[in-house]
Structure formats: structure tokens, C-alpha cells
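Note that one protein chain is taken out, while the other chains of the complex remain in position.
Take a look at chain A:
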Amino acid sequence: MNEKAMRKSRWQTVIFLLIIIVLTYLSSAITRFNFVEGMATIPEAIGWIFSNLMVTQESMDKLPKILEKLAETIFMSIAATTIAAVISLFLGLFGSKTTKVNNFLSVFARFIASVSRNIPVVAWSLVLLLSFGQNSVTGFLALFIGTVGFLTRAFIESIDEASQSSVEALTATGATYLQIVSKAVIPQCLPQILSWVLFMVETNIRNATLVGILTGTGIGYTFDVYYKMLNYNAVALVTLCIVITVIIVDLISNYVRKVIL
């Protein structure tokens, strides 16, 4: 690098930093965020967490009820992910360049994926709540729609990546579309697909908390109720249960991923 190029890149860095600083200033002005105050609350908050968020004997009595809700949440996330994975597999096959049936279906699949992914899960859960009411199906559907969007995009990418040459080979032997898909595409992508599904199960358990707060279902609702009753010991217990669940699911899916990939 010569002198001139170096000077130019230094200028670029300075301008880039200036833009970032200006944007940061603008964002903190518009959101009324105070850096000093914000940073000062971190130790305060952590101190508060350690002194108030303690699991006590009293809150342990609520454990069976919490575990019941937790189980509902886990089942909700797994069911949403599995059903969404089946649908997304078809959408993924239609959407991928190597296995598409026709252009219309391909565009359609990509459109569905994009819309259901980009409309936030919040909007889905609020709209579904209006007509489906406060029950597990609402939470299930809200998670389901978001998952379809994400998994379709992921599946399209894995199918595109994996199957070019084997599809070509099978086409040359005169295999039909169904044969190509079932003998070449799916076996080849299955580990990738499964890995995405496991990732989504984990994400959905976390998202289910959010959806639960909004739609009044599962563990999110339990959290919200105790939070609003200012029963922080129970809040701590709920949080602890969620953390343990997420870590266990994470460990299981890491193990499976290590074996299959």
C-alpha cells in the first residue's frame, strides 16, 4: 500500500466513525436515551437482581403450576416448528432453483416466506388473539407463521447448496421429479434441514415467552402475571425454569448437530 492509498483509507475510517457517532447521537436524542444514566443502572440492576430475584420456599410451592405451563410452552414450540418444517419443506422445494416446479410456484414460495418472516411475530399474535382468543392455538399459530418464513428461506438455501450435481445425475438416468426429490434432494439435505429445525425449536421456546406475554398463553403469561403482582420470587423461579430448559435444548441440539453434520 502506498502513501496515498493509506491516507485515503484513513480518511474513509474517519468519515465512517463520524457517521456512526452522528447516528448514535441522533438515536439517543430521539429515544431520550442517556448513556451515563443507562450505564449507571447496570450495576444497580445487577445488585437488585441478586437481592430480590431469589427463589424462596414460598415460590417453590408454585413450581408444579409453572412446570405445567412450561410444558405447554415447550409442546407449543415443538409442534409449531415441526408442522412449519413440513410446510416449509414443500415451499423450499418449490422455491429452490434446482428443484422448482415452475416459476410461478417459485415466486409464490419466496413471497410467502418473505412476508411471513418480515411481518413481526408481534403483529401476528395480536391479530390472531382477536379472533382465536386466549388459548394455546393462538400462540401455536403465531409461532408457526414466523417459523414458516424463516425455515423456507433456510431450506431454499440448503437445497440450492447441496443438490446440483446429484439432481443432474438422476435427471440423466430418466428419474421422475418425485424420485429425484425423494432419493437425491431430501437425503442429501436432511442433516442441514434437521439442524435448522433444531435451531428453530430453541428459538421458538425463547420466542414463546414473548408470544405468551402478548397472547396470554404458556410460560410467558405466567411470567407476566407474577411480574404484575410484583411477586419477584416467583418471577425468578419462572426465569430459572426457562433458562434451564433453553440450555438443555441447546445441549441436545448441539449433540445431534455434532453427530449428523
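As a working rule, a residue touches a chain if its C-beta (ideal position, glycine included) is under 8 Å from a C-beta of that chain, and two chains touch if they have at least 3 such contacts; residues count from 1.
Note that in this section contacts and distances are computed from a predicted model.
Visitor: Quick one: find the hidden chain's UniProt protein name among "Aspartyl/glutamyl-tRNA(Asn/Gln) amidotransferase subunit C", "NADH-quinone oxidoreductase subunit N", "(Fe-S)-binding protein" or "ABC transporter permease subunit".
Guide: "ABC transporter permease subunit"
Visitor: From the list A:L63, A:I87, A:L105 or A:L194, which touches the chain that is not on show?
Guide: The one listed residue touching the chain not shown is A:L194.
Visitor: Which is it among A:I119, A:A175 or A:V225 that touches the chain not included here?
Guide: Checking each option in A:I119, A:A175 or A:V225, the one touching the absent chain turns out to be A:I119.
Visitor: Looking at A:L63, A:I83, A:L105 or A:A175, which residue reaches the missing chain?
Guide: Spelled out, the listed residue whose C-beta touches the missing chain is A:I83.
Visitor: Going by the contact rule already stated, which one of A:S136, A:T171 or A:N231 would touch the omitted chain in the full complex?
Guide: A:S136
Visitor: Residues on chain A that touch the omitted chain in the whole complex?
Guide: Touching the chain left out of view, chain A contributes residues 20, 23-24, 26-28, 30-34, 37-38, 41-42, 44-45, 48-49, 53, 71-72, 75-76, 78-79, 81-83, 97, 114-115, 118-123, 126-137, 140, 157, 160-161, 190-191, 194, 197-198, 201, 206-207, 209-210, 213-214, 217, 220, 223, 227, 232, 235, 239, 242-243, 246-247, 250, 256, 259-260.
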